[in-house]
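Partial view: only certain chains, each at its native spot in the assembly.
Order of writing sets the chain letters: A and B. Residues in each chain are counted from 1.
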Amino acid sequence: MGARVIGKGRIEAFSDGVIAIIITIMVLELKVPHGTGFADLLPTVPVLLGYLLSFAYVGIYWNNHHHLFQAAHGVTGPILWANLHLLFWMSLIPFVTSWIGEAGDAVAPVASYGFILLLTAAAYRLLATMLARHDGPGSPLAVALSGDRKGRTSLILYAAGIGVSFLSPALGLASYVAVALMWFMPDRRVERVLLRD
Amino acid sequence: MGARVIGKGRIEAFSDGVIAIIITIMVLELKVPHGTGFADLLPTVPVLLGYLLSFAYVGIYWNNHHHLFQAAHGVTGPILWANLHLLFWMSLIPFVTSWIGEAGDAVAPVASYGFILLLTAAAYRLLATMLARHDGPGSPLAVALSGDRKGRTSLILYAAGIGVSFLSPALGLASYVAVALMWFMPDRRVERVLLRD
């Protein structure tokens, strides 16, 4: 590895910048209420709840991204692309969040939201797999991710949520929320293995 | 502590990114005047004053955040979340700022502004407490924050400001401004204790 390894610093800094913007521009969707009374805040409530959920998602990704790159030994050209690929899907989260915020829990917005979350999760898994493969079998990252039950469960729950949303959008949303709650803490497995060093 | 400590660098960089965006997107609310005369600037004045006040608030938080993490020895998973929690409430400051800017000093916008400031302040206190607890009793951070009168006064003044705004929105705003003036300088206690090292 040694000499071939590209520094992690700048890919982390760039990702931080993009994720910081993604998490913050969603607040631009919170339109200023048209009146001056508390009741004028009511139409903002669903948009605000959508913002809260998406803020949590993007926060989870930043958190896991942070842990992932801390454990990784180095990046290569293809890993740079896998990271950009993740950022691309993540950057569409504000778009589908706005749609849910405006259209409410209709089938198309909820299914589309799940679709973007599913592709973001898949892109994250691809990135993690490439980083683990680059570090080699037996590396802390490879060990930590070998039994990645949480990652697989997420993909299944997102896919299920998309399907369910055609029957009941509210139930679809509920399964997305379940994934968020499951991921709410950083990847203990990675931390546990890192501790052995 | 040693090995368990997660590097502070990336959480600082990400926070810097989010705070930089929060402080800057508020300027997007300054709508271009519709005419070409100086009088056309008049409707912008309250929005500009709101921007100035919120810029000062966010600047104060960045400043204190800077001092806080400089004094802290390390971060843990829960501290990452406490930091994101702070950023969430802070990211709503542009929203309530815009409302005040457009609706003027009516009850609901002024009370809502105070509510977001109160929750941001509470989130900051929670983060500071967690960092101090992690560094352990007797650490510079714990000592510096032990007699945190300024933090408690802020929470009281914000709560009072919210209450007062139902009687007089202008008076409510005045108590928020008082907090800003009080926090205008970085936390001397932290600096003082750091100097002893």
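We take it that a contact is a pair of C-beta atoms (placed from the backbone, for glycine too) under 8 Å apart; a residue touches a chain by one contact, two chains touch by 3 or more.
Since the model is a prediction, treat every value here as computed from it, not as a measurement.
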Where 2 copies are displayed, count of copies in the complete assembly: 4
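Quick note on the criterion: only the chains that are shown with their structure count from here on.
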Between subunit A and its twin subunit B, rotation from the CA superposition, multiple of 5 degrees: 90
In the complex, subunit A residues that touch subunit B: 12-13, 16-17, 19-21, 23-25, 27-28, 30, 32-33, 35-38, 40-41, 52, 55, 59, 62-63, 66, 70, 184-186, 191, 195, 197
Footprint of subunit A on subunit B - complex, ascending: 3-4, 6-7, 10-11, 13-14, 17-18, 20-22, 25, 28, 77, 80-81, 84, 87-88, 91-92, 94-95, 98-99, 102-104, 106-109, 111-112
